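Okay, so here's the structure we're looking at.
Yeah, one chain of the complex is gone here, protein chain that is, but the others are all in their spots.
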Amino acid sequence: MALPLSQDAKLEAMTAAQEVKGRSLWQDARRRLFRNKAAVVSMIILSIIVALAILAPSLSRHAYDAQDYNQVGCPPSWAIDMTKLDDLDYADANPEAAICGQGIVMSFETALADWELACGEGASPGDGVVCGAKPTIDDFKHFLGTDAVGRDLWVRILYGARVSLSVGVVATVVALFIGVLYGATAGYIGGRVDSVMMRFVDIMYALPFIFFVIILMTVTADIPFFKDPFNRFILIFAAIGAVEWLTMARIVRGQTLSIRRKEFVEAAVAAGVSNRAIIVRHVIPNVIGPVIVFVTLTIPSIILAESFLSFLGLGVQEPMTSWGVLISEGANEMETKPWMLIFPALMMAVTLFCFNFIGDGLRDALDPKDR
Amino acid sequence: MLGYIVRRLLGAIPTLFIIVAATFFMMRLAPGGPFDGERRLPPEIERNIKAAYNLDKPVYEQFGIYVGNILTKGDFGPSFKNKDFSVSELIMLGAPVSLKLGLMAMTLAVFIGSFLGVTAALRQNTPTDYSVMSIAMVGITIPTFVTAPFLTLILGVYLGWLPVAGYGDGAARNMILPVVVLALPQIAIISRLVRGSMIEVLRSNFIRTARAKGLTDAQVVWRHALRAGLLPLVSYLGPAIAGLVTGSLVVEQIFGLPGIGRYFVQGALNRDYTLVMGVVILYATLIIVLNLIADVMYRVLDPRVRLG
Partner (left out) sequence: MPEPILQIQDLNVRFKTPDGIVHAVKGATFDIAKGEVVGVVGESGSGKSQMFMAAVGLLSGNGEATGSVKFKGQELIGAPQKLLRTIRGSKASVIFQDPLTSLTPHMKVGQQIVEILTTHKNIGQADAERRALDMLELVRIPEAKRRMQQYPHELSGGMRQRVMIAMATACDPDLLIADEPTTALDVTVQAQVLEIMRDLTRELGTAIALISHDMGVIASMCDRVQVMRYGEFVEAGPVDDIFYAPRHDYTRMLLDAVPRLDQPDKPGHPVLPPIENWWERETLIDVQDVKVHFPIRMSGGLFGKTKPLKAVNGVSFELKKGETLGIVGESGCGKSTLARAVLQLVEPRQGAVVWLGKKDLMKTRGNELRKMRREFQIVFQDPLASLDPRMPIGKSIAEPLITQEPHLAASEVRDRVKDMMKRVGLDPAWINRYPHEFSGGQNQRVGIARAMIVRPQLVICDEAVSALDVSIQRQIVDLLMKLQAEFGMSMMFISHDLSVVRQISHRIMVLYLGRIVELADREEIYENPLHPYTRGLISAVPLPDPKLERSRTRIKLHGDLPSPLDSRAALTFLKSKVIDDPDAEQYVPQLVEAMPGHFVAEHDPV
């Protein structure tokens, strides 16, 4: 015996038959989105950046917190001509490159000697020694240079990407969760409840909320619980998410209200459909579009907010890093080590560009005015 | 109209109160006070200092005293860290700097932003439009704390045209970089906003009527389109001010301007409660008042909005 189907399942089953295929608005939107070149290119670039961030630990032999004392504040390795290290004219003209080049050689030779000693011909590996491949000089080059204490910039940018992107995504989810719940409640109940709830949002809007985040971050800096990097991380999410939910609540409420007034919702009420079913069947599918657009545009603004906090020294703590921290460090050293500013800034800008282009593309694709 | 303004101002009182209370309790309830961290003081002296600043009383009582002093004497208390100054004195020193910076940036942003937006809208889907919008995208994406060092690096360090930092008593040369850096994101946002609304207005029926009257394109834009197209800009002014305030925290920091944004950041880092409170109250009041002005302006510019 077949299980009794829920109403919604029945609706699904009913229209799943093989009649003439309809073209839903989602399909239309997807087609329009994929026709938007900027959005498609952005999606590709963003996927690459995300993949790099996820794979960061296996992409470089350098650890994000390892200091290479032979190479402190060195320019990108492709700016150093390794073949001319012994050339005195070259050293005169590029003293820094020459020193950093020697640094690479020194680090390599030290590591090679250690390797030979432990794993080389005739040596018997001692207890707990794991022998890797034989070091080559390329392993000691720093593709994008090093920072002021000799850490590999490329790896740090990738680890920064992990922090910045996850803050962006998680805080957006926080904002989304609170905002959708709050906004949908206000919009659906309407009347007095709505005006009280939105009045509260208006009050919160009246202040530069970043102040509260700053105060929150400073007052919690001394609480032992929040000294733990992970907890501090969560606090950043929560604090920024708490700022961004206001706009989300407004958008969701406005959309809910306007959909509530649409005739197709009135038709459902007139048919005796319950409130719950109206929300699930009619309100949510129609609110999703604008919310998705807002989410794609919120992620970059949260990445910006996090980097803003980090820039002020209130974000993630050493040796963890984020794009904001890297840019802040870079800004301090920009006169002598411009690469420390340029590369993190470039990486962040490209990411934010991508999010904005995707957001704009989505908005155009979902915009009903276009139809 | 007057009734509306009075009602709005009355409505602002609970708002301000909530802001003051929230800030106050957040700072007081957290561990670590303004006098920690310095060399350990003998218990007696510490007690005396705390008594002098009323820190020995229960928190709600401190709050009562604080609010009472503001309401009766307009006194925001002494600064905990800058021992020779009261908060009011510090704010009086810093506010003109921040205000000057903010006003100049705002003016620049509004004029350049709306000019770019209108231009792009009038030449929709032409190279002009695309380049304005690309620049705007850059302005929105790249944060102040990146543009500031970059511009300083180029114009200040490499080319040596402008001073790298410092207030220089408000000399124009010193203000150019901070103002431009602060205005850039707003220019970008405003130009996108204005372009969007102008395009919508230019498609509207009354513009078709104006063209059907035989007016020149310039007359159509100036007399009929511009006012309607700039309306969304007026309602954006509120958020724009909040954006400028946030931006000014960074800009004052980077360029070493002695404004209240810098006081705020340093006050927050040093636990200078009273100073932070003073700055928050000042900014919140400013934002509330400016938002009100923006709303009133909107009502003046759009006769359709009923004053009520």
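Note that the chains are named A and B in the order they appear, and that numbering of residues resets to 1 at the start of each chain.
By definition in this document, a residue touches a chain if its C-beta (ideal position, glycine included) is under 8 Å from a C-beta of that chain, and two chains touch if they have at least 3 such contacts.
Computed from a predicted structure; not experimentally measured.
Novice: Looking at B:F17, B:Y60, B:Y130 or B:F206, which makes contact with the chain not pictured?
Specialist: B:F206
Novice: Using the touch definition from the top, which of A:F34, A:F177 or A:F264 touches the missing chain?
Specialist: Only one of A:F34, A:F177 or A:F264 touches the chain omitted from view, namely A:F264.
Novice: Touching the hidden chain in the complete assembly: which of A:H142, A:R232 or A:H282 does that?
Specialist: Only one of A:H142, A:R232 or A:H282 touches the chain omitted from view, namely A:H282.
Novice: Applying the definition given at the start, please give the residues of subunit B touching the unseen chain.
Specialist: Output for subunit B: 3, 6-7, 124, 203-206, 208-217, 219, 223-224, 227-228, 301-304, 306-308.
Novice: Could you list which residues of subunit A touch the chain missing from the display?
Specialist: 5, 7, 9-11, 13-15, 17, 19-26, 28, 262-264, 266-274, 277, 281-282, 285-286, 368, 371
Please note the rule applied: only the chains that are shown with their structure count from here on.
Novice: Can you work out the whole-Å distance between the CA centroids of subunit A and subunit B?
Specialist: That pair's centroid distance is 27 Å.
Novice: Using the touch definition from the top, list the residues of subunit B that touch subunit A in their complex.
Specialist: Per the stated touch rule, the residues are 12, 14-15, 18-19, 22-23, 26-27, 30-32, 137-138, 140-143, 145-146, 148-150, 152-153, 157, 242, 245-246, 249-250, 253-254, 264-265, 268-269, 271, 276, 280, 283-284, 287-288, 291.
Novice: Within the complex, which stretch of subunit A touches subunit B?
Specialist: Subunit A residues touching subunit B: 202-203, 206-212, 214-216, 218-223, 300, 304, 307-308, 311-313, 324, 327-328, 330-331, 334-335, 338, 341, 345, 348-349, 352-353, 356-357.
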